[in-house]
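Missing here: one protein chain of the complex. Every other protein chain is in place.
Now for chain A:
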Amino acid sequence: MNAVLRRTAPRLSSRAILPSRYIGLRRFSAIPESSPNHINLSEASFLARSSRTALSNTELSDLAKNGASKSMNLYQSVNDALRIALETDDTAVLLGEDVAFGGVFRCSMGLQEQFGSQRVFNTPLSEQGLVGFAIGYAAMNQTAIAEIQFADYVFPAFDQIVNEAAKYRYRSNTFNCGGLTIRMPCGGVGHGAMYHSQSGEAFFSHCPGLKVVIPRSPLQAKGLLLASIRDPNPVIFMEPKILYRASVEHVPLEDYELPLGKAEIIRPGSDVTLIGYGTQLYHMQAAADLAKEKLGGVSCEIIDLRTIVPWDRQTVFDSVNKTGRVVICHEAARSNGVGAELAAEIQENCFLRLESPIQRVTGWDTHVALSFESFQLPDVTRTFHAIKKSLNF
């Protein structure tokens, strides 16, 4: 029943605080065995459990559909995407703290051996430096893939991202740094506390000029990451770190991209629309199952937003206009979070169809605390409760 995250990495940076053997959330949490909040991240039904399921994904290119697939976890699919990106673009470089030996989360394993130390390299420990460097590299019409070791440490580079990367094209109209992608592990991991748990997507989603993408699974991660790297705009690509090892599915081996700016309905339904992204999808799905069981067969439509900026308004509005009820989920704090933007736009565009107030299931307006994470991040219970409130209004 646990989300098993077992580390095999022999070397970790001082920042990689995960212990070498990490058995589930239970040891650190107050969740009893019988709680519906014990979800197995590798058993979510939206994961492609077979080659056939993976290759029948309608969004895949014909090349990918007719190729083979392999079972991968999320870090392996990120690694696969990075390998393809470096193979298909001679100008592409991968840089960051500790990426050369494979990265503290193993995402860049084997890449320096394959592509050489000129294209895959460690940078000094300076987020503003490595992001600024990547912007300059991309501004020469080349491809830069920068890694921030944890999304919690992106803030020293905030100026470079917001004032420079996001505005390069606008201020110039001639030059741009669209070849830039900044990857960063994000989100709660059970025991990451304040500086290994953050989800800063709302900070970036307030800044015109950036795209923000968060995948939910290995197949999605590969396609969205390749699309992000090749998108002609700077992209913030946030990888939920709890999924690196826990989320496993069949991933097509060929080169394929999934569209940015397009949400995906991962379960159609008619009574309530659940909107979320990243790890929340696993909790939302379990909550939808629970609601179906406990609330007389209530049918939830589950939408994975995938791209936070620019988000897929049409898919969201169509769904809300059908169901009339909305629950929005994210780990990040509530106030001025992505949920606030979604709720405001839904209210404006689906006003006559809404049958109950829009519910937001989010992190509290606190920081993530080591001992209290299971009470802080939204879980199945809170999502279920929000569905109930929405229906009972």
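Rule of thumb we're sticking to: a contact is a pair of C-beta atoms (placed from the backbone, for glycine too) under 8 Å apart; a residue touches a chain by one contact, two chains touch by 3 or more; residues count from 1.
By our rule, contacts and distances are computed from a predicted model.
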{"item": "Missing subunit (named according to UniProt) among the choices \"Light-independent protochlorophyllide reductase subunit N\", \"Probable electron transfer flavoprotein subunit beta\", \"2-oxoisovalerate dehydrogenase subunit alpha\" or \"Trafficking protein particle complex subunit\"", "value": "\"2-oxoisovalerate dehydrogenase subunit alpha\""}
{"item": "Residue touching the undisplayed chain, where the options are A:Q114, A:N163, A:S270 or A:T366", "value": "A:N163"}
{"item": "Contact residue for the chain not shown (choose from A:P36, A:G103 or A:G178)", "value": "A:G178"}
{"item": "Chain not shown: contacting residue from A:A134, A:I148, A:C300 or A:L377", "value": "A:A134"}
{"item": "Hidden partner chain, residues of chain A it touches", "value": "91, 93, 100, 117-119, 121-124, 126, 128-140, 142, 144, 156, 159-160, 163-164, 167-176, 178, 208-209, 211, 232-233, 261, 310, 313"}
